[in-house]
Every structure is written in structure tokens, then in C-alpha cells.
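For this view, one protein chain was removed and the others were kept in their places.
Lettered A and B in written order, each chain numbered from 1.
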Amino acid sequence: MGPAQVRPAAISANGWGWRHSGRTVPAIQGLDLQIEPGERVLLLGPSGAGKSTFLHALAGVLGDEEDDADETGSLLIDGAAPREQRGRAGLMQQDPETQVVLSRVGDDVAFGAENLAVPRDDIWARVHEALDDVGLRTAAGDGLAMDHPTAALSGGQKQRLALAGILAMRPGLVLLDEPTANLDPAGVLEVRDAVRRCLEKTGATLVVVEHRVSVWKDLVDRIVVLQPGAAGGGVLLDGPPDQVLAEARSMLITAGVWVPGYVPRTRTRTTAEGPAELLLAAEHVAVSREKPRRRGFKSIPPIPVQAGVSAQVRAGRALTITGPNGAGKSTFALTMAGLLAPVAGKVSAAVELSEGAGIDPFKWKADQLISRIGTVFQEPEHQFVTGKVMDELMFGPRHLGRGEERVDELLERLRLTHLVDANPYTLSGGEKRRLSVATVLAAHPQVLVLDEPTFGQDANTWAELASFLSELLDQGTAVVSVTHDEEFSAVLGGMELRLDPATEAARQEAGAA
Amino acid sequence: MTTSSVKKAGNSWRVVDIVVAALIAIAGGVIFWAWSQGAALVSVPMNAAYPPLTGLIAGGWMIPAVLGMLIIRKPGAALFCEAVAATGELIMGSQYGTTVLISGILQGLGAELIFAAFRYKKFNLPVALLAGAGAGLFCGLNDSFMPWGWNIAYEAVDKLAYIAFTTVSGAIIAGALSWVATRGLASTGVLSSFASRKAASEPVFN
């Protein structure tokens, strides 16, 4: 056994179930599943099927006596309860920000090993090895320094760092919960390849949860499909990837899983051709989220993340903004939407859009803005302003004093009718996304700006959104979307604006100008 | 290898308690920092007119103590949150220097004593108001009578006025606001793993 070899873990679930505190139905129940040491399993299932719950249980971090949660049956790793053997399993979650614990790269990787009381010298040996394995630090030394700040890493680098932190614990079981959901296509491959390399080296058991099957299909040797606890629970399907994907294709599609080679059917555009009215234009704008700093009586503009970008938004036309993580796509979209002031250049609204409110959208009052440009943020929760779905939808129309009659139609159209009395924060991911689109549309804006509207959505919500937006386009609304999703922009049609990370020199220059 | 199979219910702190308490304290700091940019508009005329009036906005500093306890509901929560908030302030640069730590600990203690007096069993509106007032009182006393207090050189009447203002401010801003915020948080479901998960439906009094 080489130094990095570990003893792969076996998992055995017998009639296992878990009900979260404060819930009436179990998230998962009646689960019978045996996973042999060294197996690599892709776990699928519709949203809410209890996949994350299962991984958390395996990682030994699920609830405790203070939760009034319920456990049934048994779930064992190598014949013992997961809670009693911390360090046997390493878990990576979806949000890169909360996968990092400490502020220096070396310390962060060492954290897990420290907690397992590994002697100091061994820790640093493990840290170096783990960083090499995930490709963050090469033996030649042209990688990251040990004291590189973790805040200065890209999303993909953060996830690989988290993987290194897990590897330094030498776990026999690696658990990945949607590890690439927030990453651009290049970041996804970086993480997937790092996982592959590490598994080949250590031989650990792998359980990965991911909605997009194609990324992991070739790496795993088994696919397990779960059924929601509410619908009886247990394993729905289990077998080699090709077999499961062939046998259960239509069932997986119905459940909203992204199976390879399948693009959900959506409505086709009817009025995609011909000239259209110009509503909003950006001319050579430079953008940044930071405000100008004051030094004495001078105001120093921030260094922009993008400079010299021009774009036009036309009625009934789509504009898609693409580019890698951190390129400044969101920042640019927010500037177009009148939420950020451009650092240089200008954003101007045509008379058709401004209707007397002035040319600069950033100067509009909040209620002038929402009836002209509606912005849907990437994180729906950021936009909730009340405690009830119905109030949330009525909020815009009430402020404007018109459009309340449209709300019912939106509720119906986006399947939210049964939720009118729920607290918006308690909805599922897909429901939150639909609600945030509906609330913005309730104010009837002529321009709709969406930041990553399809991120983390299952195929069903995806198709619904894409169809709905194409309908809006045909009715004459302009749609600006920031997205990595090529299939989505194909449905909407229109122009693409690609933003690549601006070079340091260009940014400095634009900042000084 | 460490084991944590022995589950202790009740008063011992879990990792999630510690991290959530600390982040609440820090978010409280961020919120207060954002507020104080607007509050400058208020505090400058206050200072120019009658300096003790600034006691009326002091409650903002004490939100972490009351809010932390209302959410975590474990002995020491008020003290811990306020101490973390003070440390955060020290790290970002405080006009009180290292003495901000003492002020933080004393304010936390003011709230903690009230919750302890109710044996960590009651977290309703009156208790929250009292705890806020307790924190405010200790803040006023600290500022007026400790050597490092900024109001040490005030005349006795002005000190008294200041202490009255901080106590009221503590009760309203730290006490009432935290109580409302806890109920709001509970109804969003984010508190599902804490003893306060049902705060939204608890009776207001008793």
C-alpha cells in the first residue's frame, strides 16, 4: 500500500429512513442499498428525493438529539454508524464559498487532518500531496503558494481546494453533492478530472449527486435512482450507467433528470425575424460593483472588471451574455438594468422605454424602474420582500397601482397557485425560481434581465421557463440573460455578447481614463 | 480518531451553534456598519446639539447579544455573540481601540444576566426587551464610569441622561428588533435545527 492508498469503505443501508425536524413526511425512507468498497456510484432522483439527506447522513453530520428528527432502519459504513467514524467519509457540497474554511490555502487543506489529530509533520506531507493531486500545486512549484489567500480563488479552484481538504483526511469514502453546479463548463471539467485522478490513485469509494448525468457518466460504474420519501421512498433503479439510462430514459426524463442527448421540448419562437425597436443601449461602458472611493476632495473610480462593452436591447429580441466565471457578466447585466452606475461610458434608454423618466436608468426611482426594466437575480431569495407568496406577487402591482389582475394568470401559468399562503423562503429551488420570475413580471416590464435563470434547475423547470420566456419574447418583451447554457440561448434565439476576462492592462487603463 | 457518539442534549454547544452565533454577530456588525453610514446624518446633529443624545442609537451595537441568544438559546450565547462582534470591530478598526473588547463583554453580560435570571427558559417579548435594556444599561455604565469610557468626563446629570438613553435604546433597538427578527427568521425555516425553530408561533407574552 502506497502512502496515499486508503481502505475503501463499504456502505450498507437497510430499511433506512430519515425525517427532518419540523417535517411530517420523511425525506427518505425504506432505503435498501449495498455499495461495495471502491465502487463509484452516481445518485439520481428528482428534487427533494432525499439525495443530500443521504449524503449528509453518510458524512455523519445529520441532525442529533436536539433536532426532533427521526431515524429508522440502519445505515452503516464498514459495519459502524457514520457518526462514530468521522474522517472515514469526506463531503463536498455545492456552494464553493462555504466549502472553504480558512483563509490560507495550506491551512485550509490541513484543517481536516488537524481535526483527526494527525501529527504535525504528517499533516504537511499530506497537504502537499493533496494539492498536487487536485492540480492546484505542481511539484515544479509553479502552482499556488501555501499562503495564497483562499478568497482570491475562482469557483472551480475553490471546489478543487475543498477536494484537496477532503483528500488530506485520507477518507475511504468521497461524497460529492452537486459539486459543479455553480461552475462554468471549464470549471466543471477541472473538478471532474481532479476527482477522477484522485480516485484512480486512492481507490476510494465514491457517491456523487448531480443533475447533469453526462459529466459523470463515464467516471462512475453504477447509477442509483432514488424515489422521494413521500412517494414511498427506496431505490427505484440500480445498475450500470448505460443500462439504467436505456431502461429508464423516459422515467428519468419525467422526473426532470438531465439525461445525455436529451433536450427538453420547448415552444418555438414565432416572430424571431425582422427589425425591432431599440429600447436600451450601452455604449463603451466599463463596469464594476465597487463605488468610487473618496480621497480628500478627489473621487477615484474603481478599477472596472470589464471595459469598452457595447450592446443593444431591442423589443421582442433576446440578448445572451456569456463568458467564464468572474468575467463580469453579472456586473454588466446589473449595469444595463439600471442597478449599478457605469464606471465609464453610458447606458441610455430610448424614449419608448423611458416614457418621460429620463435617459439614464440608474437615475430612475425604484417604482419607475420596475415597470420598465425587470431584473431577476441569480439567487431568488435575495429578492423576497414579504412573508407570503401572494403578497410577494402583489407587491409590484400594489406599488404601481395597476396590474393586479395579471397576478392570477401568472400564478396559474407558473404553477404556484397551491402555494399562495406559503412563506417564499420555504419553497423548493424550482418553485423559488419560478416565483422570482413571476414577481418581476407582475410589474409588466418591457425589458427583462435574468442572471443565470436556469442554474441548478431540473429539466422540467428548465423547459417551463424557456417556453415561457420565448412566449414573452413573441409578445414583444426584450429578454437579456446571463447564462452558460447553450441550449437555453438556442431556444431564445437573438444575439450573443461574449465577455472574456479583461486583461489587467485594459482594466487599469479604463480605470485611469 | 475522535468520536462524538455521546449525544448530549440541552446546554452544550454544537458546531452549528457556534458558527451560526459567530456569523450572526458578524452580520450584525456589517448591518450596523451600513446603518451607521446613514446614522451619521443623525448622530452629527445629535453630537452637536447635546452629545448624550447619541445614546439613543447605541442599541444597534447590542443586537448580536439579544439576537444570538433568542436564536441559539444556550447559556453564554449573549456573551459569546457580543464578544465576537467586538472582536470583529477591533479587526476592522475601532475608535475605542482594544477597549472595545471590554465594552463588548460587558454589554453581552448585561443581556446574559437577564436571560439567566429566567433560567434560559423564557424568550418572549418582555424578556427580550429586558435583555436589551440590560445590555443598554451596562453599555451606559461602561461608557460613563469606566476609565476608558468616552463619556467619563461628562457631568453627572449628563451621564445619567446618557445611561437612560442607552437603556431605552437597548430595549427598543436590540430587544424589540431582535425579537421581531427571530420570529421572521423562524418562519422562513432557516432555524429548523435550533431550539428557536418554533419562535414564530410562540406566544408573545409568558
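Methods note: contacts are C-beta pairs under 8 Å (C-beta built on N, C-alpha and C of every residue); 3 or more make two chains touch, one makes a residue touch a chain.
By our rule, contacts and distances are computed from a predicted model.
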**Study point:** Listed names "Aspartate carbamoyltransferase", "histidine kinase", "Energy-coupling factor transporter transmembrane protein EcfT" or "Nickel import system permease protein NikB", matching UniProt entry of the absent chain
**Key:** "Energy-coupling factor transporter transmembrane protein EcfT"
Revision key, fill the gap. Not-displayed chain touches, in the whole complex, chains A, B
Exercise for review: Have a look at A:Glu36, A:Asp68, A:Asp147 or A:Glu355 and name the one touching the chain we're not showing.
Suggested key: A:Asp147
Exercise for review: Determine and list the chain A residues touching the chain excluded from the picture.
Suggested key: 56, 59-61, 86-87, 89-91, 93, 95, 97-104, 106-107, 110-120, 123-124, 127, 147, 149-152, 162, 165-166, 169, 289, 295, 334, 337, 339-340, 365-367, 369-370, 374-377, 379, 381-385, 395-396, 399-400, 425, 439-440, 443
Check your understanding: Hey, which chain B residues sit against the chain that's not shown?
Key -> 2-4, 13-16, 18-20, 22-27, 29-31, 33-35, 38, 44, 47-52, 54, 67, 71, 80, 84, 87-88, 90-100, 146-148, 150-155, 158, 177, 181, 184-185, 188, 190-191, 193
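Operating definition for what follows: only the chains that are shown with their structure count from here on.
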**Study point:** Chain centre separation (chain A, chain B; CA means) in Å
**Key:** 34
Check your understanding: Of all residues in chain B, which touch chain A in the complex?
Key -> 1-5, 7-10, 14, 184, 187-190, 192-193, 195, 197
Point to revise | Complex interface listing, chain A residues touching chain B | key: 20-22, 63-67, 81, 83-87, 115-117, 387, 423, 425-426
